[in-house]
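The next block holds one structure in the form of structure tokens; read it before the comments.
Here's a slice of the assembly, chains where they normally sit.
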Amino acid sequence: MVSKPFVHDAANSGEEREMPIFALENPVFLTYLIASAIMVLKVMGQGWMTVYRMMKINGGYASPEDLKTGLINKSPSPSQLEVNEYVDRSRRMHRNDLENVPAFWIAGLLFVLVDPAVWLAQILMYGFVLARLAHFWAYATKRTHEVRATFYTLGSIIVIYLAGHALWVATM
Amino acid sequence: MVSKPFVHDAANSGEEREMPIFALENPVFLTYLIASAIMVLKVMGQGWMTVYRMMKINGGYASPEDLKTGLINKSPSPSQLEVNEYVDRSRRMHRNDLENVPAFWIAGLLFVLVDPAVWLAQILMYGFVLARLAHFWAYATKRTHEVRATFYTLGSIIVIYLAGHALWVATM
């Protein structure tokens, strides 16, 4: 068990010195920050995709009070509360995000804190982002279950690896 | 790209010194800690609101085994497994929290790590807390879709800004 509060930084300076983990000059942390921030935008964007779809078809609402007449809903009808596949697809995509992305945020943070190799962090974290964007594409465009499952699997394995790697370094 | 592992602290001392990001004396981090902890209590409280509502109406249960006679359910009936609007409202509120709050937790952390202005952090983070508490009020008291959507929008834009700001500082 080796303490890794600081990372070794010999790249910019000729001499050796130590750098805090959370410095932007630490390329592992920078990778984590970029990947995590993109995934925040992805998850929040999914909420807005649901809003867009509800507005577009004027339905797929979830609460009885959404049938009150107002700016959002100018001519209410009980059928607007029925499950609508177009809107529900976006909600399912959102749920799938929630099942995978928060775990990535924390597993990625733990991974950064055990000071991994830069190339490994980049492959895994940008790989996760790409896998999830591909999953979004596959789900939104109704690709086959096999295509969607492939991207889900890739993202899931990366998160499991990040957590397993951190656990291994911390306990071995 | 500037490293920000420590923040500049000239407030308390006459001389300049650096302070770690995660010190409670860093007002940006303190703001994040307070806002995040309040949101933890909010999200966990939502679970207890669902429990309270299930107990109160003795229904809205989700699993077949909840129909076994016991301390919680003294006179079971199959109708207790039907979706109950009073209970389901609390579940929808919980889902809405899960779609917004974990993203705030991580976007806020990334924001802290790029060392923003204190006033900006306070406006955004306490603004998020207020927007979500107002969303809770609007949802629980069945305000119109417009009112609920306004508070949702405010919270969502803040999270998107936090992540976008961190991404900008890290990459520009």
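Lettered A and B in written order, each chain numbered from 1.
Just so we're on the same page, a contact is a pair of C-beta atoms (placed from the backbone, for glycine too) under 8 Å apart; a residue touches a chain by one contact, two chains touch by 3 or more.
Predicted model, so just to flag it, every value in this text is computed and none were measured.
Peer 1: Assuming 2 chains are placed, give the number of copies in the entire complex as this structure defines it.
Peer 2: My count of identical chains over the entire file-defined complex is 3.
Everything below uses one rule, namely that only the chains that are shown with their structure count from here on.
Peer 1: What is the distance in Å between the mean C-alpha positions of subunit A and subunit B?
Peer 2: 17
Peer 1: What residues of subunit A sit close enough to touch subunit B in their complex?
Peer 2: Per the touch definition, subunit A meets subunit B at residues 19-25, 30, 33-34, 36-38, 40-41, 43-44, 46-48, 51, 61-66, 68, 70-73, 94, 98, 102, 105.
Peer 1: So in the complex, which bits of subunit B are touching subunit A?
Peer 2: Answer in residue numbers: 1-6, 20-21, 85, 89, 92, 98-100, 102-103, 106-107, 110, 113-114, 139, 142-146, 148-149, 152, 156, 159-160, 162-164, 166-167, 169-171.
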